[in-house]
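Here it is, the structure, as structure tokens.
Only one protein chain is missing; all other protein chains are in place.
Here is chain A:
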Amino acid sequence: MQPFALNYARPAAELEVSTPYVYDSGLQLNVLSDGRIAARDHALMRELGTTTSTAGSKTHFDD
């Protein structure tokens, strides 16, 4: 009784990655441990993949 599309399902990607930044409610931005703004560090963002289009995410219903 399983729908056809679910024959192609895979285990969901584990997206609960540890990120080296935390949200600063005063700045309304995520900051790194050295105080730098995470969004300015494009190399880091590329490495972490936190801005990517990722299927199977609970939070990214629109990829």
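What we mean here is this: a residue touches a chain if its C-beta (ideal position, glycine included) is under 8 Å from a C-beta of that chain, and two chains touch if they have at least 3 such contacts; residues count from 1.
Rule of thumb we're sticking to: contacts and distances are computed from a predicted model.
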| item | value |
| --- | --- |
| Name under which UniProt lists the unshown chain, selected from "Potassium-transporting ATPase KdpC subunit", "Transport permease protein", "MvdD-like pre-ATP grasp domain-containing protein" or "Bifunctional metallophosphatase/5'-nucleotidase" | "MvdD-like pre-ATP grasp domain-containing protein" |
| Hidden partner interface residues of chain A, rising order | 1-13, 19, 21, 23, 25-26, 28-30, 37-40, 42, 45-46, 49-63 |
